[in-house]
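Of the protein chains in this complex, all but one are displayed in their positions.
The letters A, B and C name the chains in turn, as written, and every chain counts its residues from 1.
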Amino acid sequence: MNDLIYGIELTITGLLIGSMYSMVALGFVLIFKASSVFNFAQGAMTLFAALTLVGLIPMVGFWVALLLTVGVMGGVAVFAERAIFRPLVGAEPLVIFVATLGLAFILEGSAQIFWGTQPHGLKLGLPVEPLMIGGVFVSMPDFISALAAAFFVILLVLFFHKTRIGLGLRAIADDHVAAQSMGIQLRKVWTIVWVLAGIVALAAGMLWGARIGVHFAMSLIALKALPVLIIGGIESIPGAIVAGLIVGVAEALGEGFIGPLVGGGVQDIMAYLVALLFLMFRPYGLFGEEMIERV
Amino acid sequence: MLMRRASIRFSPALATGVLAAGVLATASATLPTQTSIAAEGEIYHPMLVTRTGPFASAASGVSSGQQDYFALVNANGGIDGVKIKWEECEFGYKTPRALECYERFRGKWKIVYPNSTPVIFALSKRLTEDKVLGINLAGGRSESTDGTTFPYLSPVILNFWSQAASTIRYIAQQEGGEAKLKGRKIAFVHLDNAYGRQPFPIFDALAKKFGFEWKSWPLAWPALEQSAAWVDIARRFRADWAIQWNYGQSCNVPMTEMKKVGFPIEKFVGTLWCGSEEDVTPAGDLAKGYVSANYHGVGLDFPVIQEIIKKVHDQGKGNIDRKRVGTVAYNRGVLTGIIIVEAFRNAIKSAGMPLDGKKVRDGFRMIKLDKKRLKELGAEGLLPELVFSATYHGGIEPQLFQRWDGKTWTTISDWVPPYEDVVKSEIKRAAAEYKKQTKQ
Amino acid sequence: MRPGSTSADEEADSDAERSLDNAPAGEADAGESRDAISVRRHSEPPILRTEAISLSFGGVRALIDVGFDVLTGEILSIIGPNGAGKTSMANVISGLYRPTSGRIFFKGRDRTAFSPQAVAALGIARTFQNLALFRGLTVIENILVGRHLHMRSGLFAGGIHWGTARREELENRRRVEEIIEFLNLTEFRGRAADTLPYGLQKRVELGRSLAAEPGLLILDEPMAGMNRQEKEDMVRVVVDANVDLETTIILIEHDMSVVMDISDRVVVLDHGEKIAEGDAETVRQDETVIGAYLGQEA
Partner (left out) sequence: MALPDARTQLPQVLQRDMRYLPGSLDRLALFLLVGFFLLVPPFLGDYWLKGILVPMLILSIAALGLNVLTGYAGLISLGQAAFMAIGAFAGVIAYGRYGIPIPLTLLLAGLTAALVGAVVGTPSLRIKGLYLLVATLAAQFIIVWTIQRVPWIGAASMVTINTPPVFIGAWEIDTALEQYYFSLAVAAVLTLFAWNLTRSRVGRAWMAIRDHDVAARVMGISMLRYKLLAFMVSAFYGGIAGALVVFAWVGAANVQEYELELSIQLLGMIIIGGLGSILGSYLGAAFIALLPIAISIGMHNLYGIVGGEIVSAAVLANAEHVVFGVLIVLFLIFEPLGLAHIWRRFSSRFEFRLGSAVRT
């Protein structure tokens, strides 16, 4: 097989995976945008959501379970916002960062208390046979997952641009003080953002769960989002999407073409190397805004 | 942004709560720890366990399997009347916590089985000093098969090199003999760490010997995303066989990936560390037909397991969810329990109670689990024959191969032995290296 | 300001006080006491010369061909309406902004491309329009940071803290105490900077820049947001710094009466361009200035 076709296949594979990285990164971006909190518990939330879903499916069927899980994640989000982050309003972002670590411990521990330590499969009944388009191989389930991720992202964008709450969110992201003076209730919006992040966690948990199963290591998927955040900028939704794709492609191509030169295993490092390149040339990410200080 | 000042009001109630919690925690830590003290004529046996974190799924089965076997021994009146009292120390597969656990029960250990290769490495120096045997079945330090260089370490069954060699022999058997391996391409998918690289010297030696080609695809932990590697294996390298050397939850990822790139699952063999129910269930139907290695029999069809069900679980004294009895991890625990109890038994017989680490080590070296003894124990077919000595701490044994049918594992092969010469020369080389490193 | 107890200080103080008490008519008095300096500065080359400085941010032109001299020992004020480019000019001089075109000479040498710390090393210090104190540090420590360039001890000396490093620390702390006395901050010397009221914080910031013993000091609206009493205190300190410490000062200020009182010369900026330059009286009478600035304000 020639390298061109192989390269195209890897690029497609990378793009499809990349869309799933974007999903995970979105959870971080949402919360950071609205409240400047770097939510390290996003991975634990993903695990919690997915475990809840697969735990409920045998009891009540898929759709009811999905609905219930949305409810549970909403509850978790409201709890986190009320009990942990509201008392910490005004604290340094680093302090809140560590509080999210605490939240991660709580969520991981309780997920395993409620749902046990055993892993589960989550099969959404997607076709798995590969698709060949003109001699180029395309992974069917990845393609469908990517479509689902894209659909979800579009929903989010619509939410931000068309609904009143969404517009309020964007106003807050731009300027907390101004938004408050416009009568937007910060706290209400924060609660909504946490709920949204919980739902993003569930969506990511479903997509990844279908791919790798639902188990404890799922919380580690969040690590995949970190280079995405550097490249896209921590507070940019389009940034997270584009950067997710970039990371996906860089990983695939890096593994395919640079990997053989150094004995393979460069996939994860590629993501960070690309991120460092971006740091050199666009330190605040593709779409992030550099904070110009006035003196 | 970083240095914003906090303005939190002081809440006396909260403060009291926090301080109370802190005081409670520290106070309980300083109390004479661990309430249970072994009665006269009991064996007090502390255990390192992992019931939290990413590795809890299988590891909890191994711990509970041992405990169920101990419970069975106790139900049968103990080892010649001596009962086993075990105590857990949870370390969550984290090395520093395991070190703390080790110190907490120091002087009380009879035999240490962390079920974690990094932990056995971290403990090895202390174990030798304290004269307590550290075992890690089918893992740990591969060269500790050499009981002379490593008097207090043992892989017990199948060190990593035996596993690798036996897996190649299995592939040769499928191909119809070693001669057919010539020109074959084997893809090796493995975690990008020392564990994942253990088979390298064995594969190199065997590739030279039999003329097959092998290539490595290292994956960074946690290796939950492997698509690029599999596209490469199936589309560019076009492997004839693929072997995976993942661990924990990265084991099931290849199932989906293979299906996506159209690599036949019949040509795929997993390490025995990717051969438990927990490793495949997340992949659901995609794992149907997957073959992995194992070092023991699977299922409930062993007298000893039946006896456990009857005398332990049916009495409501089980240490694990009944549904998990008979799983790979559980059976691993039971056979580990058998080996430990044999070591205890030999130690009591030759050196008498109370036991200590050295006595149990000596008892371990006297273990002779031949066909007859295995039958007596009701464990025929559950584990291979094991005969240890002061120089041989186990490690060169045959593997079984098993296939997953979507619900259960079925053993599909006889015991497949490793290529002993290759494994032995690697043990010799590594033991010498260790001596050099520690300037012995 | 509570004067120090020496007779020399007394004299300088009373001069400064008089100049304020009789403002604006007292200007002549202040001028008299600065005669000596005045003579010298006209015979020396300018300490700072800016030539045709332009600065733009993504199409917005903040400064257009601005050039002026600062003479040794004088107080030069830069005035102008909001957005005239006063702070931009200060930022250019202190090296925070690199001018798009134009050149800057300090003591006759081109230093257009210098970084802020290189500029500081030349002996140019400044204060900021918005408070720029080190909030986690005490008053003493803030001012000690001003001594940074006068101290040598690095990593090892600092970590071992013995011998030379200790002596150096003690010596510089002594200098800081002098500034604290000078600025009448003794009462607050151990307090964390961010717990002080606004006016005091401004004074600490001035102290920090004075501690650097600068040849040229840029004060960016040092009296903004102050009440009358605070302003008077500050004016006194500025004049003292100019006279007693022989510091050349560029003063950016909004308050016209203050500017007219103490400035030797005034530069007027409007929309990024220099529209007038000269002594206070000339500028006050300038038609363009009245149109652009005074007219608006009044």
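Heads up, the rule we're going with is that a contact is a pair of C-beta atoms (placed from the backbone, for glycine too) under 8 Å apart; a residue touches a chain by one contact, two chains touch by 3 or more.
These numbers come from a predicted model, not from an experiment.
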Task: Chains in view touching the one left out - done: A, B, C
TODO: Quick one: say which of B:G41, B:G77, B:P96 or B:G211 touches the chain that got left out.
DONE: B:P96
Open item on the list: So one chain is hidden, and I want to know which residue out of B:Y113, B:Y195 or B:F364 touches that hidden chain in the complete assembly.
Closed with: B:Y195
Open item on the list: One chain isn't shown here. Among A:V60, A:L158 or A:L279, which residue touches it?
Closed with: A:L279
Task: chain B residues touching the omitted chain (full complex) - done: 1-3, 6, 8, 11, 14-15, 17-18, 21-22, 24-29, 31, 33-36, 49, 51-52, 56, 60, 88, 90, 92, 95-97, 99-100, 102-104, 106, 117-118, 121-122, 124-126, 129, 141, 192-195, 197, 200, 220, 319, 434, 437-439
TODO: Since one chain isn't shown, list which residues of chain A touch it in the complete complex.
DONE: 32, 38, 40, 83-84, 87-88, 91-95, 97-99, 101-110, 112-113, 116-117, 223, 226-227, 229-230, 234, 262-263, 265, 268-269, 272-273, 275-276, 279-280, 283-285, 288, 293, 295
Task: chain C residues that touch the omitted chain in the full complex - done: 4-6, 8-9, 94-96, 115-117, 119-121, 125-126, 128, 132-137, 140-141, 144-146, 148-149, 151, 153-155, 157-161, 165-166, 169-170, 173-174, 177-179, 181-182, 186-187, 189-190, 208-209, 212, 244-245
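Methods note: only the chains that are shown with their structure count from here on.
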Task: Chain nearest the overall C-alpha centroid of the shown protein atoms - done: A
Open item on the list: Farthest chain from chain B, going by the mean of C-alpha atoms per chain?
Closed with: C
Task: Chain pair with the greatest number of C-beta contact pairs - done: A-B
- [ ] Indicate the whole-number Å distance between the mean C-alpha point of chain A and the mean C-alpha point of chain B.
- [x] 34
Open item on the list: For chain B versus chain C, what separation do you get between their C-alpha means, in angstrom?
Closed with: 73
- [ ] Two or more other chains in contact with one residue: find those residues in chain C.
- [x] none
Open item on the list: At least two partner chains per residue is the criterion; list those residues in chain B.
Closed with: 3, 5
TODO: Mind listing the chain A positions that touch chain B in their complex?
DONE: 1, 6, 9-10, 13-14, 17, 36, 87-88, 90-95, 109, 112, 117-123, 128-130, 137, 139-142, 208, 211-218, 220-221, 224, 251-252, 254-256, 259, 263-265, 267-269, 291
Task: chain A-touching residues of chain B, taken from the complex the two chains share - done: 1-8, 51-54, 56-57, 60, 192, 216-220, 222, 224-225, 227-229, 231-232, 235-236, 248-250, 252-253, 256, 259-262, 278, 281-286, 324
